[in-house]
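Removed: one protein chain of the complex. Kept in place: all other protein chains.
The block that comes next holds chain A.
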Amino acid sequence: MLETILPVLLLAALVLMAIGAVRRVQLWRQGRAAPVPILKGLMAMPRRYLVDLHHVVERDKYIAHTHVATAGSFVLAALLAIVVHLFGFDNPVLAWALVAASAVMFLGSLLVARRRINPPPRLSKGPWMRLPKSLMAFSLGFLIVSLPATGVLPANLGSIVLALVLCAVVVWGLGEMFFGMTWGGPMKHAFAGALHLAFHRRPERFSAGRGGEHRSTGLKALDLNDSNTPLGVGQPADFTWNQLLGFDACVQCGRCEAACPAFAAGQPLNPKKLIQDMVVGMAGGSDARYAGSPYPGKPVGEHSGSAHGPIVGVQEKALVDADTLWSCTTCRACVEECPMMIEHVDAIVDMRRFLTLERGSTPDKGAVVLDNLIATDNPGGYDPDSRLYWAADLELPLMSDRGRAEVLLWLGDGVFDMRNQRTLRALVKVLRAGGVDFAVLGNEERDSGDVARRLGDEATFRSLAERNIATLARYRFDHIVTCDPHSFHVLKNEYDAYGGHYAVYHHSGFIDRLIESGRLQLDSRQRGSVTYHDPCYLGRYNGEYEAPRRVLKALGVELTEMARSGYRSRCCGGGGGAPITDVPGKQRIPDMRMQDVERTGADLVAVGCPQCTAMLEGVVDAGAEVRDLAELVADALATDAAPANGSAATSDSQSSRRHTEEVTS
């Protein structure tokens, strides 16, 4: 009897799966057009899955093994089941293979079930809790129904009752694994995930056969002259179709949630929930069925939306609230952790663009900062002709006088900040000690556009970028050096789209080169215990984890790493305009980061970013001192190597500066 029912069941499941697939694809196609190399993407998919995706999954060894066992043998078992039971190939070898695959899958599903006994809070519950049972149903069902084909059991075994029970188990398994895959069950991640890998919006993030991944910005330039389409994303259908596809691939593992600094601080953001809300919006409905952690402080079930409805309501509640979108620090911790390679940050900036460019509703001081950037080219509204006041005694060589130099020193908006001026002075001292031929743009420099872009103001970003590129085009230099990772990232990766291609160094990388080539003589005496805080825009955005550590090593520092360092570094809370929009939470992100520092027992934290310096130094009663790498290097310069130049002598060691202050005040 089973012999007749099984092919029918399989065929029905496959047909339903195909219908579901067409419907799912139609949901994605509601999105805007995006050119994607279809064939090339599909060819690259297996490598992206086996290498890049697995590289991320592997960070959790338990689930990596579980997934290999379960998913690998499921694919094999499903294919063999179709061959053996649907097409009726009566071959004991195939049947044995099917039995073996089902058995391995069953073992895998036991591991899945074990993870679900006491699941960590980041995992979604709901339908995901039944998944291990469904996996068991599928594997066990096909294991038993395939035994007769191997010849171990007679074809007509047992009673009709047993046959019916087996049938029910197989139907359950097929329902979850085939039907559910395209109709929105937990297995949807396999279908959407595979296509998402193939048609990814940022294909350059995947490793190529020959070498490492390419760093890039995920933010795409907006066509500001097209007046028929709204700017940014105001409704789910405004995302590109492959972004919608990406959202659909989410497995709700919550690794993003565990890494998100805003979530940990109790701000109303949870990257996992945000992605699920976009899925809800794409398909239409309410978030009531979401079974994971909510946005802190916002109960589940109050928001709903549709593909062509607003994402953020003007007065009423819609899919998400604006403060959820403005809580993001754009630190990319979620993107780094996501095993499905979903790009949360870019989606958030896309939605911010709509709020800023179409609604004019950048919160808190956002509007003031953007107005300042438009009127004065810096976020603080300072006189752009006062950019070099801090360096009045340094006699910095100007590009406008020199025309060319080996290094163009990009100072950044830190020139207006007294704390960062100390860093800049130290950096100038280091460059002079290394005999570097450098020059600055001085008053010709403008804000790089980083903050404007993260606040969603693509128009102001573009205006700043184009004018900066025009200025840079007038001068000749080998590379740009900056102590600001945000300027570094923007100059290196985001000016590309507007015709600015530069070799850019973060000062840590450049100092590392100076040390390596012997141009800097350091007095590497033993120092106290030091830890290093990776800036997001240097580390996760640009993959530079080693150069700053090599510099610290050259200083003779014993580096104690924080639990969250390197690609898992926790954001300082200063990125993405978060200090400007200032969404309230239960605690402050920099406070949490300083606690991380204090847990290492280090009495000094080395940083490499003006934002991080400001955020971490703003922590009250901190147990560790915050110093920029440039300051540490400047302090360690061997005294005889310092030039006899009077200008550099002004920023000597910290103690002598303190002394001067005491006398004058």
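The working rule: a contact is a pair of C-beta atoms (placed from the backbone, for glycine too) under 8 Å apart; a residue touches a chain by one contact, two chains touch by 3 or more; residues count from 1.
Heads up, the rule we're going with is that contacts and distances are computed from a predicted model.
Its UniProt record calls the unshown chain "Electron transfer flavoprotein subunit beta", which is the correct pick from "Nuclear transport factor 2 family protein", "Aldehyde dehydrogenase family protein", "Electron transfer flavoprotein subunit beta" or "Glycolate oxidase".
If you put the hidden chain back, the residue from A:150, A:286, A:304 or A:361 that touches it is A:361. Residue A:224 is the one among A:224, A:473 or A:497 that touches the chain missing from this view. Only one residue from A:78, A:325, A:370 or A:602 touches the chain missing from this view: A:370.
Residues 224, 227, 230-231, 356-362, 366-367, 370-371, 374-376, 381-384, 457, 459 of chain A touch the missing chain (whole complex, contact as defined above).
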